[in-house]
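All protein chains but one are shown in place.
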Amino acid sequence: MVSPIILIAVPLGLAFLTTLLGLLSEKLPKYIPAVAMAFNLVVSIRLLPHALQAPIVAKTVGLSPPFSIHLVAGPLGMMLSVLISLVGLVIAAYAIGYMGREARSRYHALYLLLLTGATGVVLTGDLFNLFVFFEILCISSYALVGYRGDKPGIESAAKYLIQGAVGSSLALVGIGFLYGLFGTLSMADIARNITSVSPMAVFISMAFLVTGFGVEAAVFPLNAWLPDAHSSAPSSISAILSGIAIKAGIYAVARVVFTVYGADAILVFVAVVGLVTLLVGEMSAFRQKNIKRLLAYSSIGQMGLIVFALGLASARGVEGALFLVVSHAFAKALLFLSTGYMIYRTGSMEISSLHGMGRRMPVSSLCFTIAAFSLIGLPPFIGFPGKFMIISAALAKADTLFTVLIAIALFGTVVEGAYFFRIVQGLYFKAVPEDAGANLGEDVEAPLSALVPICVLAVAIVAVGVCPYVLTRYLGAAAADLLDRAAYIRHVLGV
Amino acid sequence: MIAFQTFLVLVMIVAALRAARAKDLMDAVIACALVSLMASIIFYFLHAPDVAMAEAAIGAGLTAAIFIFAINRTERRE
Amino acid sequence: MRTVVSLMLIAIVAAGIIVSLSQAPVGAEAARQEGRLKQDDVNFGRYYNNRALEETGAANVVASVVVSYRGLDTLGEVAVLFIAALGVATLLRTKQERKPKGEVEQASLIVFTGCRFLFPLILLFAAYIFAHGHLTPGGGFQGGAVTASGFVLIYLGCRGRAVGAKQLSATESLSGLVFVITGLVGLALGGSFLLNFLPRGTTYALFSAGVIPIIYIAIGLKVSSELGGIVGTLAGEGE
Partner (left out) sequence: MSFLENYIHYLGSFGLILIGLYVVLVKSNLVKVIIGINLIDTGVNLFLISVGYIRMGTAPIFSRATTTAEGMVDPVPQALVLTAIVIGVSVLGLALSVAIRLYGHYGTLDLRKIRDLKW
C-alpha cells in the first residue's frame, strides 16, 4: 500500500515541472494536469478500500502523530479525493481544447496547484497544514479568476482577493489562539484536549476559524465575492471553483466544527445560516438574466442546502449532505462546461441568447438539461437521492423547528426548479433570436474534445442516479468519519 | 527592558495609525515599512532571530519596494 | 453608514479577543507561570527543543522545524510563492511598450557603479545566509529575500537590464523539483515523506544535518527566483 502523501507530492512536483516543460515545448504542458489527475484517481481508488477499514495515517519525517505533520486519509478524505481527481480530470480534459488558444503553461500549473490544494485540504490532519493548503487553493483561484485579464475578471479577482485575504488572516488568528491554549496543532490532539479549557475562550477561536474558512465556503454573509468570481472566470475555471473549491471550504468548516470542537450547541445556528444562504442564493438566481451568474447563485443555494443538512448533525443528515456534495460537483461542473461552448459560439452570456440551442447544439443542450434536472432533484438523476435523504433526515428529527425549516428549504427548491425549467424551455421551445447567431454556421456543436468530458459527466449523473448504491455504501463510513470524534482521535493518536 | 519594548510597540502603533490616515499613498507605504521594521526589532527581543531577519528583509524591504513599484504604475493620491 | 457598521464589526472582534484572553491564559509564558509546562510532553515546542539536535543534527531548531518536522508546510508555502509568481506574470503579461535601451533614463554614474559593485556582494551574502541556515539564524527564505533585494537594486540602479525570465523560471522549477524529489526519496527509502536519509555528520559543521541543508538551499534558490520574478514583473522589467 502506498502512502497517501504521493497524492499531494506528485501533483506538486508535476506542477513545478509544467513551467519547465513550458520553456521547452508549447504542447506538452497542457497534458500534465490530466496526467496528474489520472494518477491521483488511480491511487485514490486503490487506497479507498483500505481507508474504509481504518483511516490511513501517513506520518512525515518518520515521527508518529502528533509530533509531525500527518495526513489522515479516512473514508471521507479518500472519497473527496476520488471526487476531486475525477472532476479535475474531466475538466482538465475539457480545458485542453477549450483553453487551447489562450492557455499557456502557467494556466495548467495554476490549475494543477488548485487541485493539489483541494486534495491537501481534505487529507491533512494538521490544523496549520490545513491552512497552508487552503491558501494554495485560494491564491491559485484568485490568479485563475483574473487569468484572462479582462475587466470583469480583474474586478472580481480584486474583490475575491480582498475578502479571501482578510478571511485567511482571521483563520490564522484562530490557529494562534488554539496553539497558545494547547501547544499542539494536530487536529486530533486539539480535539482530545478541547474540553480542558473554558468554553468561552474556545468559542472565540472557533468563531475566528469558521469565519476565515467560511469565506471560501460561501456561507451567507461571507459570499459577496462568489457570483462575480464564478461568473467572470473562464468556464473551465468556473466549473472547478463551483464544483470543487467551495466543497473544500465546506469540508474545512465541517472538519473544524465537528471533529476539532465537537460543537453540538451551535448546530441549530448552522442549520439556520444554511437555510438563509439557500434562500438568498435561489432568490437571487431567479432574478438573473446572465446565465453564468445564475449558475453561480444557484451554487450558493446548493451550498446552503448542504450546510443546512450538516447542521442536522444526524448521521443521515450528514450522509445526505455528502451525497449532495458529490451530486452538486458533477452537476454544476457539467452545467458550466456545457454552457462554455454555447457562450463561446454566441458570444453572449444572456439567457435569451441561448434560445433555440436545443437544435443547434443538441448534445450540449441535452447534457445541460440532464444536469439542470439533477440539480432540481428530479429522479432518475443523481440529485434526487441526495435531496430525499436530507428531507427524510430532517423529518426524522421529529422536531417542529426542523419540519418548518425543511419546508422553507423545499420552497427554495421550487424556486430553483422554476428558473431551470425556464432555461430548458428556452433551449428547446423558443425560436433562435434574430441578432444572435447570424455569424454561426450550421455545425456549431462543441468539438469532440469538449463533448467527451461533458458526456462522461452526464453518464455519471444518470448512472449514479439510477443506482445510488455505488455511492451510498461509502457514505455511512464517511459520515462516521466526520461525526465520531472519539474514533478519529483513537485512530490518529493510537490511544 | 519592558519599557523599551513598550516604546517600540507604541511607535509601531503610531506608524500604523499614520499608514491608515495618510492621504498620500507613498507616505502610507513608508509608515507601513516602519511598522514592519519595529515588528522586526520586537521579534528580535522575543528571541526570534530567524523571523526578525525574514521580517526585516521581506516586510520592511521587499514589501515597500513592490508597493512603490505598483504606486509608480498607478496613482499616488488616495 | 458604512463606517458605523465597520466600527461595530471591529468592536465585536475586539470584544471577542479581550474575552478570550481574559478567560484563558494564552501562550507559553502563561503556561510556564502556571507550571503546566513541567508535566506535559505534549507541547510541540518542548518536544522539538529537546529532540531536534539529536534527531536532525541541526543546531538551529527553527530550521529543523521548518525543513523537517513541518516540512510539508514549507513545501506548501513555496508552492504558494510559486503560484504568486505565476499569477503576477500572468496578470501583467501584456507588455508595456518597453522603451528602447538608449531612451531609458539612466541613474547617475555613482548609483550605477555602486549597484554594480554591490550586487555580487549581496548575492554572496544571500548564499551565505541560506547555506548556513541549519547553523545560524537565517535560511532559505531570508536568503531568498536578500537576493530579491539585490534584484531591486539592479532594477533601480541599472535601468533597462532585466534578469532573464527564462533562467528564473527554470531555476524555480528545478529547485522545486529537488525539494519534492528529496521528500519522495525519503518516502521510498524509509517509508515516510521527507525522512532525513543522509548521515547527520558533526554538529555545527557546514556539512551536517543530513538533507536539511540541501532542502534549505533548494528553498533559497526557489524563493530567490520567485521573489526576483515578482519584483521584476511589478517593476515592469520582466518578460
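Think of it as A, B and C in the order they're written, each chain with its own count starting at 1.
As a working rule, a residue touches a chain if its C-beta (ideal position, glycine included) is under 8 Å from a C-beta of that chain, and two chains touch if they have at least 3 such contacts.
Being a predicted model, the structure only gives us computed values, none of them experimental.
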Which displayed chains the hidden chain touches across the whole complex: A, B, C
Candidates A:62, A:152 or A:476 - the one touching the absent chain: A:152
Residue among C:91, C:107, C:123 or C:174 that touches the chain left out of view: C:91
Chain A residues touching the omitted chain (full complex): 128, 132, 135, 139, 142-143, 146, 149, 151-152, 154-158, 161-162, 165-166, 168-169, 172-173, 175-176, 179-180, 183, 185, 224, 227-228, 231-232, 284
Contact footprint on chain C, counting only the chain that is left out: 2-3, 6-7, 9-10, 13-14, 17, 21, 26-30, 32, 43-46, 48-50, 52-53, 59-62, 65-66, 69-70, 73-74, 76-78, 80-81, 83-85, 87-88, 91-92, 136-137, 141, 203-204, 223, 227, 230, 233-234
Residues of chain B (touch criterion as defined above) contacting the omitted chain: 2, 5-6, 9, 12-13, 16-17, 19-20, 25, 28-29, 32, 35-36, 39, 42-43, 46-51, 54-55, 58-59, 62-63, 66-67, 69-71, 73-75, 78
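One rule holds for everything that comes next: only the chains that are shown with their structure count from here on.
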Chain centre separation (chain A, chain B; CA means) in Å: 38
Separation of chain A from chain C, taking each centre as the mean of its C-alpha atoms, in whole Å: 30
Chain B and chain C, separation of their C-alpha mean positions in angstrom: 19
Set of chain C residues in contact with two or more other chains: none
Interface hub residues of chain B, defined as touching at least two other chains: none
Of all residues in chain C, those that touch chain A in their complex: 16-17, 19-20, 23-24, 26-28, 30-31, 40, 42-48, 68-73, 75-77, 79-80, 82-84, 86-87, 89-91, 93-94, 166, 169-170, 172-174, 176-177, 180-181, 183-184, 186-187, 190-196
Touch list for chain B against partner chain C, complex: 48-50, 52-54, 57-58, 61-62, 65-66, 69-70, 73
Residue numbers on chain C that touch chain B, as the complex places them: 60, 62-63, 129, 137-139, 141-142, 145-146, 148-149, 152, 227, 230-231, 234-236
